[in-house]
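As you look at this complex, bear in mind that one protein chain is not there, while each of the others sits in place.
Order as written gives the chain letters A and B; numbering starts at 1 within each chain.
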Amino acid sequence: MVVALLTDFGTQDYFVAAMKGVILSINPDAKIIDVTHEIPPQDIASAAFVLKACYRDFPRDTIFVCVVDPGVGSERRAIVVETEDYKFVAPDNGLLDPVLLKSDSFKAFSITNRKYMRSEVSNTFHGRDIFAPAAGHLSTGVDAAEFGGQINLTVKNIPTPVTINGQRDARVIHIDHFGNLVTDISNNELPDRFELEMSATTVSNLYDFFAQADLGELFAIKGSSGYVEIAVREGSAADKLKVKRGDRIVVRPHE
Amino acid sequence: MVVALLTDFGTQDYFVAAMKGVILSINPDAKIIDVTHEIPPQDIASAAFVLKACYRDFPRDTIFVCVVDPGVGSERRAIVVETEDYKFVAPDNGLLDPVLLKSDSFKAFSITNRKYMRSEVSNTFHGRDIFAPAAGHLSTGVDAAEFGGQINLTVKNIPTPVTINGQRDARVIHIDHFGNLVTDISNNELPDRFELEMSATTVSNLYDFFAQADLGELFAIKGSSGYVEIAVREGSAADKLKVKRGDRIVVRPHE
Partner (left out) sequence: MVVALLTDFGTQDYFVAAMKGVILSINPDAKIIDVTHEIPPQDIASAAFVLKACYRDFPRDTIFVCVVDPGVGSERRAIVVETEDYKFVAPDNGLLDPVLLKSDSFKAFSITNRKYMRSEVSNTFHGRDIFAPAAGHLSTGVDAAEFGGQINLTVKNIPTPVTINGQRDARVIHIDHFGNLVTDISNNELPDRFELEMSATTVSNLYDFFAQADLGELFAIKGSSGYVEIAVREGSAADKLKVKRGDRIVVRPHE
């Protein structure tokens, strides 16, 4: 059974190791995979993006443990959500919304039964004390209903793209390791001819692959996460344009 | 059998991969888990802290391979230590002391038998050539006594906290990924009312969880490793206070 971990814990401390130790203590056969632990601290939207971009590539029944949890220790709920194909363990803070919007039906449970938590539960590290134990027990076949009552989960809709005077107001939703700017413009939505404007720069070339561009040239490309990206061949578009996540991009159709 | 790795090797080179390859060549069924490879170079105390903070969360019989080893190639011994529940492979440089102080009885062996080393042994990479092979063989059931003679190990006591004129002289012993300052004040030791002074700043609020604080507010919190931490909600206390590991904190009880 695959247990996939997604956190903002970094890898320099004992945090991730403690979670893995807890899971393996409950289920020595768990197959633990790191999605990433380098989500920017407390950045729920970034975690949601990364999860959505890759969860469907995992085997059916994978258990995702997603801990970006600025509300740890507060009243926010710890939850398990089961979709048709996967299980998710996370704080109830919107991290799972993009995934759940793609699910026709899902069931959610709150985790309240101390029996399925670590013997000592801290107020600051539920990754180790609540989420990892829940994942461990799920991976051995414990029913999520054992953890606590079924609950209704409110899933926020993704806002409809804003269009003003025929101009689509887009955003940079992620900047990847290479400095490519991932936008919220879906690959299908991009007009055949277009201008993308950001940071007083206009991009109107769409390439099929990176090596089509000249070195240093800015261009658009249909990205592997389903969204249009702004890129520089063998360079960082983020550095070149001094753009950060959340920054605005104006999309103009062009004939 | 879980084999857990803790080093200062970073993850950009061939170092960690070579260790894993060696272990899997000896025991294809070993379950290798990374504790961390981002211990600051040569920082034995930091490795000792991280190990102590998480080893008890691992399954019984886990083999920990701990390589922070500025003396590699010199006369310092390579050792295996067995406690009631775990096995440790490491250089004999104090890295295991905090763990061994919590053990009622342990046995230590030096690793001298070439039969259990890599066919070529370098002077600079015993992680690959001595420690990983030892862990691999331990994980297949080889008795530690086969590696070399049993030895006496001198374990240094942790110094008693220094108190001057009723003021406890504490230290920052770790700074985590979020910039939280982990002190050497154990959670139980903190007076009900207190002042913590460092960097010309005084902290006297103790919160149960992070989200109780206002954004940007400095506060103390009982940490998940058993020690009091100084934190900033959704920010870095280390950046805010310009504090580094080893820096002094004065603890004053307060009525």
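Criterion: a contact is a pair of C-beta atoms (placed from the backbone, for glycine too) under 8 Å apart; a residue touches a chain by one contact, two chains touch by 3 or more.
Keep in mind that what you see is a predicted model, and the values were worked out from it rather than measured.
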From the listed residues A:K115, A:H177 or A:K242, report the one that touches the chain absent from this view.
A:H177
For chain A, which residues lie in contact with the unshown chain of the complex?
2, 4, 11, 31, 33-39, 50-51, 53-55, 57-59, 62, 174, 176-178, 208-212, 221-225, 229, 233-234
For chain B, which residues reach the chain that was dropped from this view?
9-18, 20-22, 24-25, 28, 32, 41-42, 70-74, 122-125, 128-129
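Just so we're on the same page, only the chains that are shown with their structure count from here on.
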Chain centre separation (chain A, chain B; CA means) in Å:
30
